[in-house]
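Here the structure comes first, spelled out in structure tokens, and everything after it is commentary.
What you see is the complex with one protein chain gone and the rest in place.
We just call them A, B and C in the order they show up, numbering each chain from 1.
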Amino acid sequence: MKIDKQHIEDTNQKSLDSHRASFGYIANRLTQKGIEVDDVVQKLADFQVAIPSWALGAGGTRFGRFGFQGEPRTLKEKIDDVGAIHALTQTAGAISLHIPWDLPEDYKAIKQLAASHSIVFDAVNSNTFQDPKNAAVSYRYGSLSHTDEAVRQHAVEHNKKVIEIGNELGSKSLTVWLADGASFPGQTNFQTALNQTQKSLREIYITLPGDWRLFIEYKPYEPNFYSTVIQDWGTSFMLANECGEKAFTLVDLGHHLPNTNIEQIVSTLMLKGKLGGFHFNDSKYGDDDLTVGSIKPYALFLIFNALVYGMENNPQNPYPAWMIDASHNIKDPLEDIIQSLEAIQEAYAKALLVDQKLLNDAQQDHDVAMCQEILQEAYRTDVRPLLEKSRLQHGGALHPIKAYRSLQVRKRLIDERGMDSVASGL
Amino acid sequence: MKIDKQHIEDTNQKSLDSHRASFGYIANRLTQKGIEVDDVVQKLADFQVAIPSWALGAGGTRFGRFGFQGEPRTLKEKIDDVGAIHALTQTAGAISLHIPWDLPEDYKAIKQLAASHSIVFDAVNSNTFQDPKNAAVSYRYGSLSHTDEAVRQHAVEHNKKVIEIGNELGSKSLTVWLADGASFPGQTNFQTALNQTQKSLREIYITLPGDWRLFIEYKPYEPNFYSTVIQDWGTSFMLANECGEKAFTLVDLGHHLPNTNIEQIVSTLMLKGKLGGFHFNDSKYGDDDLTVGSIKPYALFLIFNALVYGMENNPQNPYPAWMIDASHNIKDPLEDIIQSLEAIQEAYAKALLVDQKLLNDAQQDHDVAMCQEILQEAYRTDVRPLLEKSRLQHGGALHPIKAYRSLQVRKRLIDERGMDSVASGL
Amino acid sequence: MKIDKQHIEDTNQKSLDSHRASFGYIANRLTQKGIEVDDVVQKLADFQVAIPSWALGAGGTRFGRFGFQGEPRTLKEKIDDVGAIHALTQTAGAISLHIPWDLPEDYKAIKQLAASHSIVFDAVNSNTFQDPKNAAVSYRYGSLSHTDEAVRQHAVEHNKKVIEIGNELGSKSLTVWLADGASFPGQTNFQTALNQTQKSLREIYITLPGDWRLFIEYKPYEPNFYSTVIQDWGTSFMLANECGEKAFTLVDLGHHLPNTNIEQIVSTLMLKGKLGGFHFNDSKYGDDDLTVGSIKPYALFLIFNALVYGMENNPQNPYPAWMIDASHNIKDPLEDIIQSLEAIQEAYAKALLVDQKLLNDAQQDHDVAMCQEILQEAYRTDVRPLLEKSRLQHGGALHPIKAYRSLQVRKRLIDERGMDSVASGL
Partner (left out) sequence: MKIDKQHIEDTNQKSLDSHRASFGYIANRLTQKGIEVDDVVQKLADFQVAIPSWALGAGGTRFGRFGFQGEPRTLKEKIDDVGAIHALTQTAGAISLHIPWDLPEDYKAIKQLAASHSIVFDAVNSNTFQDPKNAAVSYRYGSLSHTDEAVRQHAVEHNKKVIEIGNELGSKSLTVWLADGASFPGQTNFQTALNQTQKSLREIYITLPGDWRLFIEYKPYEPNFYSTVIQDWGTSFMLANECGEKAFTLVDLGHHLPNTNIEQIVSTLMLKGKLGGFHFNDSKYGDDDLTVGSIKPYALFLIFNALVYGMENNPQNPYPAWMIDASHNIKDPLEDIIQSLEAIQEAYAKALLVDQKLLNDAQQDHDVAMCQEILQEAYRTDVRPLLEKSRLQHGGALHPIKAYRSLQVRKRLIDERGMDSVASGL
């Protein structure tokens, strides 16, 4: 399945006048305030977010899963799905694979398919939290942190294998999310587990190709409910420092204790040059993996404000890898991702509108009320016409959800794949 | 101190053209979507929020308090402060007194002063969480829930006295916030404390004038750190039901455990006709009492969406009493309140833009993605021109904070009251 | 599989002397303090906790499940498992079935089997949060709260069917845990959902046999991540009141927002005669469903202190139904349950040791430090000899976990059922 560019253009036609009027209005307003609107629109176009292969089918909870019709059955179909999203949004120009769920058989064909959708391969993800059928060892009691060297070695080898696969595809980074931990007090020795993890990560690290990066993700709980080996940014940062300069911390929005100030963590990491990647989602209670921006859009804006500041002021930090990491339990997964991309772009655009010069002045003056006014001036602006403009300039849809529906993408996927298709890896 | 209407008009002059352009743009857009813009603007003008007398001076924490210059030293000066806020915002047409911090001496003069500012007296608040100097009994171990009848009676009498004072001023409701609880397991008997509270509230209730209402506030913790007698909406609702039809639950945004879905509580209470009042503020960690909308503006919008729905569909619920209940530790208290009022009006305006018909259709269709689109369509709209219009029509300032500053209100207050004035009650 | 009583007795032999010494010591100490030790031991023996049929196999998370060898494949095998636990602990004299996971085929045989293990049938549980294969309707968007009458009716009928099944087996109560809610703002209309739920519950309620009770469970989130229709005790209490005198609230320890004071909720419900049942487990982050007492044993003691108080002072409240509701992701499920039972009995025993007379006096005197001393005097007592005595008197094991291991129960289950058996319903 591939969406025809012309069809997108056709759906844009009837909204073009409205878009031009609203863009004209807002561009005029912003220009009066000294903002280079073209720059903002260009930055929006440049901002590409990877889609993880596992988010294209329906997700679920421990209480069950309600499948979704037309789910992609193969890696090729997953790439097609990302291609469809990218065609509409022009923001999803990358896919992030999960091994062993997405083992490519024919690398060349896969790369050609991705290229035909203008999609590149972002960070590859290893899996040491589940046991494949007939596995030689079990990750039930851990992987990189396991007390048994054989299990650790198995997990290290798996990660090396994932790097090889990624290398074939053109990926440049490995993301390690480690579920290792304990569900009960006393189950593990914290210090041993940390030391083993450090050693295992180091073994993986030294096999990284020269232009690769290692992203170390952290998470306070789930699937373990007492402790997790890499429980917070401090632990990840420490491990990354001990690995070397190609190792970085990866921040996932949902992987924090209640009320954590995430934008401050982002700022600290960028100051130290150690923010490697960022996973977007939203949540109200735990790692709920909801649509980005569906619960706390202002927090997302504040995080983007920190990210924009870091991208402009912290040359010591490499350009971060962006990915959506959400679970689509109840919505059409593709619509869910399109909504997430819209929310990301919106938050980014608003952060770009923050008058950093004025903000800095107000901070120096301790004019706290004015600091808030400056942030909210940007946040309250309706930036949707800027997003539309950016998409329009690159052949995307003015209104991606509407286009997705009017082009009957889901219906076409079902026709192609059937009602009962189940995404591989789920 | 009183702000001259003409001076406000003067400050509006230079922004008028800009306002007209932006209002024209948004009014046109909304009208195309079938929204009655005049209705929205009128509703914004009708929405009046009470300012509590204790929020006009600087607040503090247990670690100390940094005072603010020009704080109101008397009830009269507090009314002047609210008058200044109301003159600029046209949204603060009421004051909520706290007894014994605001004991009026000359009722007639106080009422005349308030009337001269177009301010009415909203709910009166009793205080049984502190001991006045030389008090006959101590509230150290509780008040309405105390095991000792003498203390309970003292607290009941105080509440009756507060009603009398409120009655003289034209108030129509009493808000009871009960700090009673325990800081340690075992300190109190939960059932006894609840029974005593019920009995005490009933005694207060039966003395309410016929057209009055009793608001029962709840809070999970602070100043007690193990339990609070009225710890949640369920307890307040139960107590209100047992008092009678003039008793209601009062919701304070900051009085919830982490992650509580407050809009659902609001909906339930309005369905049952028991939402009496609402206290606005914002918070990230606990009852932080920050500026409304400064942390979670989308949550505020969702709450307003529930409130608007209830006001339109729940005739069984009386029109709620609105109040800001924030603490201004670091900003100019008046600027802080003005920012809060702006955030409230913004959330209200956006909630008024929600297409309830479309939303209901999408809900019936279980079109979850569309439900979100509909809410976010309203939320993403820049409604500031509507707020400006509403203020402008009633003699308020297009940009209240800017006007407050250009009119040098704080400087005038300091000139009048001195650098070291301390608000009574603090 | 059935554990021979004689075998248990044999395992007890070598610990008998030690037990007698420790029991003698503690009995003497307690007697000196005026405690009737025999009464305490008798109460421990009388305290029976239901085991849910779904907790006998390994649980899992959305990230996967590591199975456990020798899982019970049928209802009969599940009853055998509970029988084994009961034989060892003498505390698990009931099983709680989940329909449709445990549909009995031959009622008479099932009842005879249970009787042979001295096990009765506790509350039956309905399931409207998953779709059985080829279901006529889907619960994807709700069940008792669904907007579509056909789905609601289907869910109501299912509950009626569950009552019928329970009635055949001798159950006397139905537990309704409703997963209904929303994962996104706007997805549902709170008021409609609540009204529909009320109506559906009422329909179920009126078909209850005369000596039955309806337990209405609440939970703030999961599997829905924005709102849950019955989100807290207040909502459950309100619904139970509207159903009638045979409807009650059911409290599950893990179904609360962070930091909730659960013992206060228990006290309020018992005061109002509305605590119907209680589900035991433990947790650190959310509804983690860990072994009872493994994380917060003092909180469990405080809850038991409230339960003991209610059982002694609130004749208006019926004797509650007790059940363990935990998930055994990493331990042998039977060992996990045995540990839970030990923790429950321990907390209960300690609560029975609280000197209620002294506590009441200290509360009257506001002697807060002494209130704490009294609770901790009970809590710090090592009550294990009392538990041993209670088990010994009824043929149980002095040390159930040790006996379980020395009798090689798991090995026998694997021999009987195989390494790869999977519990039905998982």
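Quick note on the criterion: contacts are C-beta pairs under 8 Å (C-beta built on N, C-alpha and C of every residue); 3 or more make two chains touch, one makes a residue touch a chain.
Quick caveat, the model's predicted, so the values are computed rather than measured.
Q: So which shown chains sit in contact with the chain we cannot see?
A: Counted over the whole complex, the chain not pictured touches A, B, C.
Q: Tell me which of C:K111, C:K331 or C:K389 is the one touching the absent chain.
A: C:K331
Q: Which is it among B:S143, B:S171 or B:S283 that touches the chain not included here?
A: Counting the whole complex, the residue in contact with the absent chain is B:S283.
Q: Just to verify: which one of B:A179, B:I338 or B:A423 makes contact with the chain not shown?
A: Candidates B:A179, B:I338 or B:A423; residue touching the omitted chain: B:A179.
Q: Given the contact definition stated above, which residue among A:G34, A:G186 or A:P315 touches the chain not shown here?
A: Counting the whole complex, the residue in contact with the absent chain is A:G186.
Q: For the chain that's not shown, point to the residue among A:L44, A:A58, A:A306 or A:L352 touching it.
A: Residue touching the chain left out of view: A:A306.
Q: Please pick, from B:N159, B:T175 or B:T291, the residue that touches the omitted chain in the full complex.
A: Spelled out, the listed residue whose C-beta touches the missing chain is B:T291.
Q: At which residues does chain B meet the chain that is not included here?
A: Residues of chain B in touch with the missing chain: 59-64, 66, 129-131, 138, 140-141, 179, 183-185, 187, 220-223, 225-226, 258, 283-286, 288, 290-291, 294-295, 327, 329-331.
Q: Identify the residues of chain A touching the omitted chain, counting contacts across the whole complex.
A: Within chain A, the residues that touch the unshown chain are 140-141, 147, 183-192, 194-195, 220-221, 226-227, 231-235, 237-238, 257-261, 263-264, 267-268, 270-272, 302, 305-306, 309, 313-314, 359-360, 362-364, 366, 368, 371-372, 374-375.
Q: Against the chain that's been left off, what residues of chain C make contact? List them.
A: 22, 25, 29, 258-259, 261, 284-285, 291, 293-299, 330-332, 335-336, 339, 346, 368-369, 372-373, 376, 379-382, 384, 401
Note that only the chains that are shown with their structure count from here on.
Q: Which chain lies the greatest distance away from chain B when centres are computed from Cα atoms alone?
A: Computed centres place C farthest from chain B.
Q: Per the centroid of Cα atoms for each chain, what is the distance between chain B and chain C, given in Å?
A: Chain centres of chain B and chain C, defined by C-alpha means, are spaced 42 Å apart.
Q: Could you tell me which residues belong to chain B and also touch two or more other chains?
A: 258-259, 261, 368, 372
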